[in-house]
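The complex is shown incomplete by one protein chain, all other protein chains being positioned as in the whole.
The chains carry the letters A, B and C, assigned in the order they are written, with residues numbered from 1 in each.
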Amino acid sequence: MLQDHNIPEEQYTLRRKIYIIIFQSNTGAGRAFDISLIIIILLNIILLILESVEPIAIAFDKIFNILDYFFMVVFTIEYLLRLYCVREAKRYAKSFYGVIDLLAIIPSYAEFFLPNWHMLMVIRSFRLLRVFRIFRMVRFLDESRYMLLSLLRSFNKILVFLFFIILLTVFLGSVMYVLEYEHNPGFHSIPQSIYWAIVTITTVGYGDVAPMTALGKIIASFIMILGYAIIAVPTGIMSASLVRQYKDMDNDDRVCENCDNKNHAEDALFCKNCGEALDTKPAKK
Amino acid sequence: MLQDHNIPEEQYTLRRKIYIIIFQSNTGAGRAFDISLIIIILLNIILLILESVEPIAIAFDKIFNILDYFFMVVFTIEYLLRLYCVREAKRYAKSFYGVIDLLAIIPSYAEFFLPNWHMLMVIRSFRLLRVFRIFRMVRFLDESRYMLLSLLRSFNKILVFLFFIILLTVFLGSVMYVLEYEHNPGFHSIPQSIYWAIVTITTVGYGDVAPMTALGKIIASFIMILGYAIIAVPTGIMSASLVRQYKDMDNDDRVCENCDNKNHAEDALFCKNCGEALDTKPAKK
Amino acid sequence: MLQDHNIPEEQYTLRRKIYIIIFQSNTGAGRAFDISLIIIILLNIILLILESVEPIAIAFDKIFNILDYFFMVVFTIEYLLRLYCVREAKRYAKSFYGVIDLLAIIPSYAEFFLPNWHMLMVIRSFRLLRVFRIFRMVRFLDESRYMLLSLLRSFNKILVFLFFIILLTVFLGSVMYVLEYEHNPGFHSIPQSIYWAIVTITTVGYGDVAPMTALGKIIASFIMILGYAIIAVPTGIMSASLVRQYKDMDNDDRVCENCDNKNHAEDALFCKNCGEALDTKPAKK
Partner (left out) sequence: MLQDHNIPEEQYTLRRKIYIIIFQSNTGAGRAFDISLIIIILLNIILLILESVEPIAIAFDKIFNILDYFFMVVFTIEYLLRLYCVREAKRYAKSFYGVIDLLAIIPSYAEFFLPNWHMLMVIRSFRLLRVFRIFRMVRFLDESRYMLLSLLRSFNKILVFLFFIILLTVFLGSVMYVLEYEHNPGFHSIPQSIYWAIVTITTVGYGDVAPMTALGKIIASFIMILGYAIIAVPTGIMSASLVRQYKDMDNDDRVCENCDNKNHAEDALFCKNCGEALDTKPAKK
């Protein structure tokens, strides 16, 4: 991530000061900046959501327009300041957060310079790109790193599991298509049947498509029980992965100099096997 | 919680005796009081529920009115007795249970003194506040403390998870809105699409809103599989947290005679804190 | 359970031989009897299910009648044999399986002696009592004891959890009733709203009742996410309980006579700490 540049504090230039406020959060000003930014992003997302509700959009049309311009200006200034204060503007612009920051302001400009496009559906979708600003929130979640780590650790296994689920739904969807499509308009094609199989195996169960033949209902029952049972697989993988991670965090790798005994508790001061004093500072963590 | 005041038993005043009956449950009278109170609260909640069923409410209107007054009087007497017998009435009144006990009787008085309001919708809602009496049941669950502890222990992680789910549904709801809103009246606004995304990702799946376009169904399938897979996250967190808690409970209860340190490993021979030899036979198990 | 009576083998009477065939399964005849009984029970249950499908019931009316009498006779003979061969007929008759065996034949006799009742709805329900025969299958599941043990071990915690869910749904159902009942015929009374809250919090989501007001949808979204998150609680409890049980099964309580070291693997022949030979037969299990 973004590290301290190790310049002595008294030589801080304006650029450096802005850097500390914008990119760091261990000073008062940095924290205030972070909190303001979170509030502004949240307000912007709420604005975007409200603009989609037609009666509200018509009633507050003018206010929404002004607020749109306001957020456009604020996010532009913020983006330019970030570009200005980092050491290598190019590297920031190419980074994950840099791209998201840019994506979040482009649609506003597209609408600003091409106002007659405003009515077009294409642009309407384009505006929604601003929803990407949500992902800027992730930056402020320290805890999320821990959970992402767990997810990545068992990523391979969960990927295999998802691939297996997709194979299964393609197969079961095709079987159900053969059984149902003559009697049931809901199963008019294999993609539709696969969609139904996913709705069923994940236990969502909308009910917009449901089997009608006796054999179809038997297969459907089988798919449901299967979906109900195999949810245990990703859950078990995640549980076991987290139990292991907790255990690793609990472990202490200090070795007693007298008897070579290991596996001491993290708060142990003396070897539990021979009573020899241990190093007071754990070697790990 | 509420502790014994350490007064010699023979000096117990009436106030003290009431206190023991109402607040403690290790005497016969105390247990009888607790059980009676549970039954009265349950009967009151059943009454509230039945009053909402129109045919029953009309048929038993008079009986319901009398029972309403009866419960009002009972809960008022109980509240006043509690205020009377505790050491600091003010502190009880401000405590969690004190506030709930008060909230449970206020609506009855509001109706009693303002009978012509009875017909108004606002008051009808107001009466429902008495449902808060349910939370008084929590007081009688010893086991619940253990589970609340587990929940609180992993509270931070589950909060991050919930926040992540909300970000995800806001994003996916917006995407589905763009894809569906021209072809599907169910996705008429972003809030409605977010509602649909929550219904889908939690695998509830009412089916009152369902995607209709091909692309919408593909994205919906993706959301379902996502919801089906990420349920593993809170489940894994809770499992790992409980496995750890059980392990802590399993730990040895030997106490070092030299430094009073506890929490030694089961196979420890010497105190990990001061190096003093421990009893070779674990006190427990 | 049913134990061997410790009579020398050569003195076995007919009664004793029948006992061994019916109640034990370690002889060839005993196993054959068990398997025949499983097949007969399964056939009887399939018959019961088919009798409820009107077109089938009309087409095969006579065959079904004959089969009904056949199963009646078979189960009666079996019941009488069991009564005859056990030591204390009274104790068997009062046991769990004895009561189920009796409940399984009574309805057939009621219909036999009161044939004009056959058309009555009451008797039709009465006949369904024979579905209780399903529970006789449990007798043949050895593995089920292990899982019941796990369930019972965490019974208290799961009961508290269920009680908590019921309190929550009563509360949330009442809140939704107040919000929705004027705009939505689906929420016409509190019991109906509680039913909806259970459908939602368990992520079943029929969709026969769904919120319509904006505030109702927000509360409903909250209930769904809650239900999605708290499923982690019983799952975590069960996982932790099973992890613990596996661990207990893994442990070996042998102690080295030379160095008092414990915690040896179950298949260890020598102490892992000092190399002293261990007792070859584990003390436990």
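Definition applied: contacts are C-beta pairs under 8 Å (C-beta built on N, C-alpha and C of every residue); 3 or more make two chains touch, one makes a residue touch a chain.
Everything numeric in this text was worked out from a predicted model, so none of it was measured.
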Chain B residues that touch the omitted chain in the full complex: 203-207, 235, 239, 243
Residue ranges of chain A at the interface with the undisplayed chain: 156-157, 159-161, 163-164, 167, 170-171, 174-175, 177-178, 182, 188-191, 194, 200, 203-207, 210, 214, 217, 220-221, 224-225, 227-229, 231-233, 235-237, 239-240, 243-244, 260-263
Residues from chain C at the interface with the omitted partner, ascending: 45, 48-49, 52-54, 121, 124-125, 128, 131-132, 134-135, 137-138, 141, 143-144, 146-147, 150-151, 158, 161-162, 165-166, 191-192, 194-195, 198-199, 201-208, 227, 231, 234-235, 237-239, 241-243, 245-246, 250, 263-265, 267-277
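Please note the rule applied: only the chains that are shown with their structure count from here on.
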Candidate from A-C or A-B with the same interface as B-C, over half of contact pairs in common: A-B
Gap in Å, rounded to a whole number, between the CA centres of chain C and chain A: 41
For chain A paired with chain B, centre-to-centre distance based on mean C-alpha positions, whole Å: 29
Multi-partner residues of chain B (each touching 2 or more other chains): 161, 191, 194, 203-207, 227, 231, 235, 237, 239, 243, 267
